[in-house]
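Below you'll find the structure I mean.
The complex appears here without one of its protein chains, the remainder shown in place.
So, subunit A:
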Amino acid sequence: MIWLGIDTSNVPLTIAVVKDNQLLVEWTSSIKVTHSVGAMPAVEEALRQADIKPNELDAIAVAEGPGSYTGVRIGVTIAKTLAWTLKIPVVGVSSLQTLAGNGSLFKGIICPIMDARRQNVFSAIYTNELDATLPDGHYALDVLLEQLAATEEDILFVGKDVAIHWEAIQQVLGERAIRAPFYHDLPKASVVIELAMKKPLPSIEETHHFVPDYKRITEAETNWRAEQQKAGQNE
């Protein structure tokens, strides 16, 4: 069984090819190049190096969000188009669970962090078996830290954006907060594949309906709903 894995949900780009549970190629970078420019050439190159033709692929695994809306969409668009036209399944995996997966050997709980500006983060709390005890979501940083303060174990923070909030994290959690080494801060497409392999394979009819998991409605909709509510109250 040959898998292609893709994660473009934030600045890092990662592509991997796994054949029969062996990692053949993994390419990971964290350079500010737009994924629209970098992602397809990386897919092409990874397959070329693995000496695998597109039609030899059996399934595609992709990080489905949350993350940068545009970033997530590029990965999902590439993954679903490849899957649809190759008539193979596409499996979506949480971008946060993918990051948490980097810390799965840690004895404690794992908190992946993606910055979402204005003291907000996309985050979750995972056990080291990668079960979410706080679901993936868009959280105010202080709300997340409150949730973490109520736990007892050591907490591993994973992700390059941890750096942005590290001071605030330490202030609330002190020595219980442990920062992953930098080589675990980038998502790995091999982890995306590993997580996808644990899920049931969707039918190929479902590919058309595969979309990102944004974890947030758009600002325009938020404003529109607020206006509707106001109008409703005034009636």
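The criterion applied here is as follows: a contact is a pair of C-beta atoms (placed from the backbone, for glycine too) under 8 Å apart; a residue touches a chain by one contact, two chains touch by 3 or more; residues count from 1.
One rule holds in what follows: contacts and distances are computed from a predicted model.
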* Choose one: "tRNA N6-adenosine threonylcarbamoyltransferase", "Folate family ECF transporter S component", "Peptidoglycan glycosyltransferase MrdB" or "3-isopropylmalate dehydratase". The correct choice is the protein name in UniProt for the chain not shown. => "tRNA N6-adenosine threonylcarbamoyltransferase"
* With respect to the chain omitted from the figure, which of A:Asn21, A:Thr85, A:Gln119 or A:Gln171 is a touching residue? -> A:Thr85
* Structure fact -> Where subunit A meets the chain that is not shown, the residues are 34, 36-41, 43-44, 54-55, 69-70, 73-74, 76-78, 80-82, 84-86, 207-209, 211-212, 214, 218-221, 224
